[in-house]
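In this view, the complex is presented without one of its protein chains, the others remaining in place.
Moving on, here comes subunit A:
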Amino acid sequence: MLKYIIPTIMLMPLTWLSKNSMIWVNSTAHSLLISFTSLLLMNQFGDNSLNFSLVFFSDSLSTPLLILTMWLLPLMLMASQHHLSKENLTRKKLFITMLISLQLFLIMTFTAMELILFYILFEATLVPTLIIITRWGNQTERLNAGLYFLFYTLAGSLPLLVALIYIQNTVGSLNFLMLQYWVQPVHNSWSNVFMWLACMMAFMVKMPLYGLHLWLPKAHVEAPIAGSMVLAAVLLKLGGYGMLRITLILNPMTDFMAYPFIMLSLWGMIMTSSICLRQTDLKSLIAYSSVSHMALVIVAILIQTPWSYMGATALMIAHGLTSSMLFCLANSNYERIHSRTMILARGLQTLLPLMATWWLLASLTNLALPPTINLIGELFVVMSTFSWSNITIILMGVNMVITALYSLYMLIMTQRGKYTYHINNISPSFTRENALMSLHILPLLLLTLNPKIILGPLY
């Protein structure tokens, strides 16, 4: 594991000591190299996880998430180049350092062997994200957004600390290897109810669950592009990953404790999809669509069947790439028009046809077009929830229709039609932007050919 952590740490001196003209090139190139080495993790043994040490490990659940995280860093650096071009040098280096430290914490989070270490790093990821949102965001509301983001997550996760320490005291160890064998069934009592809630609420807030999702539109919209990308792609999946790990020790209480959250998520996914249809702000639309997709993941994790686990992990990876790509596209719009309102920038297909291709692909994957992995994830979830309860298929069906509606609405609004007269002099797409989009969509399309690597440990 150190072969990923040490190079990532060393990216920081690389940034600070590079020549002025080379900071972006160096950091992007080297982080890309590190991401290629992460593919080595795919070589897993049979049903065991790949254990590096007593501290770090990776199994087929954390591997795809880890690869996604490491793949995203060069993409984030590429996306941020334009809006940081006017800052002074120290600020640029600070920004890159924040991204690298966030990356570091995320790598360690996904490979943490012990739950307390996982918790510490889970909280530690908040700090660079908060700094990125509040310092480099665009508007005055970013301070509010940062506050919401920080305190929602903190308030949700402090009970988790208490619960973890309690479990450590009773069970003896929080190490995954040993936890699997020492876990005892959790009986129904009030204190256990609270312990279940304490364990789960942190991840529910992070996912986010429909009732606790208020921080997400704010944080996503106000964050700069790199912040939005990492928030949408990876930080949300931290919640999913944590839930998948922690449900191991919470059986069999999850069977009945999960009901209210399943209901909230099922209802919430339809609600947030419908809200998307009424959004005027492009980034806000993409943020709400994230909530909607994650609600599916929550439902899948809480019903705890093999197929639903597979669907959840596939959906997490697929959504990570898709959401990140949509945010990059929205940002390319914003950099030209300086406004996020959708109606101000229409008919872009006539002006930027290649970008329209990326928009089309991103919208199609967002609405879970077969045979992309988005569809595989959603299909597994739909099938497993159907077998859990027949009626959910109506809700899922409605959600898929509304998802298709708003994805196409976004596509048609921004791309088709007559272009607004004031955007006739926008600069054409940069190669950097095209490279960014293709680097997002290429893994997505390639995974269509071999989806079993993202289907998680229960495949």
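Throughout what follows, a residue touches a chain if its C-beta (ideal position, glycine included) is under 8 Å from a C-beta of that chain, and two chains touch if they have at least 3 such contacts; residues count from 1.
Here is the rule we go by: contacts and distances are computed from a predicted model.
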Answering from "Kv channel-interacting protein 4", "FAD-dependent oxidoreductase domain-containing protein 1", "Protein AUXIN SIGNALING F-BOX 3" or "COMM domain-containing protein 3": the UniProt protein name of the missing subunit is "FAD-dependent oxidoreductase domain-containing protein 1"
In the whole complex, of A:139, A:170, A:251 or A:389, the residue touching the missing chain would be A:139
From A:29, A:124 or A:344, residue that would touch the chain that is not displayed | A:344
Among A:55, A:147, A:445 or A:458, single out the residue that touches the unshown chain.
-> A:147
Can you name the residues of subunit A that touch the chain not displayed here?
-> 138-140, 143-144, 147-148, 278, 280, 337-339, 341, 343-344, 422, 425-427
